[in-house]
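Single-structure report; data block below.
Only one protein chain is missing; all other protein chains are in place.
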Amino acid sequence: MIRDITLGQYYPGDSWVHRLDARTKIIATLLYLIELFVVNNFYGFIIAAVALFVVIGISKVPLKFIFRGLSAVFLIIAFTFLLNMFMVDGTVLWQWKFLKITQEGLSRAFFMAIRLVLIIIGSSIMTLTTKPVELTDGLEKLLSPFSKIGLPSHEIALMMTIALRFIPTLMEETDKIIKAQQARGADFESGNLFQRAKSLIPILVPLFVSSFRIAQDLALAMEARCYHGGKGRTRMNEIRFDRGDAVAAVMMVLFLAAIIASRFIKL
Amino acid sequence: MSISVRNLRYVYNPGMPGETVALDDVSFDVADGSILGIIGHTGSGKSTLLQHLNGLIAPTSGDVYIDGQCITDGSTKMVDIRRKVGLVFQYPEYQLFEETVQKDIGFGPKNLGLDEAEIDARVRESIRLVGLEYDDVKDRSPFEMSGGMKRRVAIAGVIAMNPKILILDEPTAGLDPSAHRDILAMVKRIHDEMGIILIFVSHNMADIAEMSDKVLVMSGGKVALEGTPAEVFSHGKMLADMGLGVPPAREIVEIINSRVPDFRSEALSIDEAAEDIKRYLEGPRG
Partner (left out) sequence: MKFIEVRDLTIEYTRIDADGKEVPGKKALDGISLDIEKGSFVAVIGMNGSGKSTLAKCLNGLLVPSAGRVAVEGFDTASEEHIWDIRSRVGMVFQNPDNQLVSSIVEDDVAFGPENLGIEPAEIRRRVDNALRRVGMYEKKDKGAHMLSGGQKQRVAIAGAIAMKPDCIVFDEPTAMLDPKGRASVMEIIKDLNTEGITCILITHFMTEAEQADRVIVLKKGKILCDRTPAELFSDREMIEKAGLEMPPVIALRDKAGLPESLMSAEDIAEYVNKR
């Protein structure tokens, strides 16, 4: 079912990872993602994967839960893999007409697929262990220095909160509209590109109308609950750095050093 | 035309941590021309069941037969099922999308590949069946109509497919009492005039008792009770445990039954209950 997609979902818990300041986790995740692009050989990935699984272990989020999120984007991973496998020139291992697999292509395909998997798991660890509100609060705090130069940090954070809240609602709505139009004999699969695009109108129009209705309802509900921007707002859970965050910072530095070192490992 | 459902089972996310059995060994039959009422609380499997009946969901195991033909073995074309089985979702007015009422109702027939003349005839007929005037509404935008009218237009959009089986998921949800009565009367008229099988889901036990030839009670993905309204609503305690209830008239006479020693009524409607009370009061003991 559509509501079971784990990407961007929270897995309630009270582990060390859960308790970290959201800002620590956002920065760590960003660093981790950047480091994945610094990696230039498989040893780097081994270090990155080990580090990731250590974090997952500490977080006590079941592996099954994480892989379920991965299965939702399996198609993208497979596509990346195939694209790289067939597109890279080099020593030919297998050929059929214009399709050929090269040693370099194969190695590159694995490389890219592993990177993608690590990116997805790495970022889902952040969302799985951080409540959406903490995540957006953390983001708001991180961005707040920029509000002096006109960046609406509170509004950005609120938009994210609402987006996370309403993604499942809109997915269910879409599912319902698609089925309702299918029940009236709508066909979304056959025809050329133009016909297919046109067949989306019966979905897009009601979806647009629904989104508008949701937005209107929500705006009223927020106003009724005294929402008037970020000014004077307090938080139930004030986020703050503590010793755990310091430990995390040290771990991140060690990890960064290990990744950079891995670039120089040669076979 | 008839429906047979045999050992239907449907599992969401099989083999995954979120595995849920939505339907479990569901079997029942619906006779030609009859009305089946379905009750059950949110998450009891009602909606999943309805979607199996016109092929929107394929079962994990089990079969659905429409008019003796198995629609779940993969050999039946979806278009043929949709032609026979019309499904009106909850709040169907949220699925309207065309600029005019005429075009919106014509969407279904057009998908069936009918010619212009036939589409036009069907649009006219279905507008009449839902109790609107063709000339009044055909060029109006469905988005500018009142809630009750939008719902009629949306139902007309399914009727225009000329189904032999019409399924409605909570057709009266969110309507005021008079719109509620109107829509219910309309649904009944459509059933009688088209001579079709009608299946409807409702949380209103009075409507279920009044309309249905047979009632199906869903609970936890299973058929918990099945029978005539009189049979099903004689299990008041069991229904209450499932978060459901009996028609209000029955609730009232049950209270009288329990407090007046020789009074006994199994009324399902206000009319029946009033008759029973009158008869008792006028009786020899009165």
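Just so it is clear, A and B label the chains in written order, and each chain counts residues from 1 on its own.
In this section, a residue touches a chain if its C-beta (ideal position, glycine included) is under 8 Å from a C-beta of that chain, and two chains touch if they have at least 3 such contacts.
Computed from a predicted model, the values in this text were never measured in an experiment.
Listed residues A:L75, A:L99, A:I149 or A:A224: the one in touch with the omitted chain is A:A224. Against the chain not shown here, chain B presents residues 41-43, 146-148, 173-181, 203, 205-206, 243-245, 248-249, 251-252, 255-256, 258-260, 263, 270-271, 273-274, 277-278, 280-281, 286. Although one chain is not drawn, its touching partners on chain A can still be listed: residues 3, 9-10, 12, 131-133, 161-162, 164-165, 168-169, 213-214, 217-218, 220-228, 232-238.
In the analysis below, only the chains that are shown with their structure count from here on.
Per-chain CA centroids place chain A at a distance of 41 Å from chain B.
The residues of chain B lying in touch with chain A in their complex are 12-13, 16-18, 20, 51, 54, 56, 78-79, 82-83, 86-87, 89, 92, 94-97, 107-108, 111-112, 143, 157-158, 161. By the touch criterion given at the top, residues 1, 4, 62, 64-65, 68, 176-177, 179-187, 201-202, 205-206, 209-210 of chain A touch chain B in their complex.
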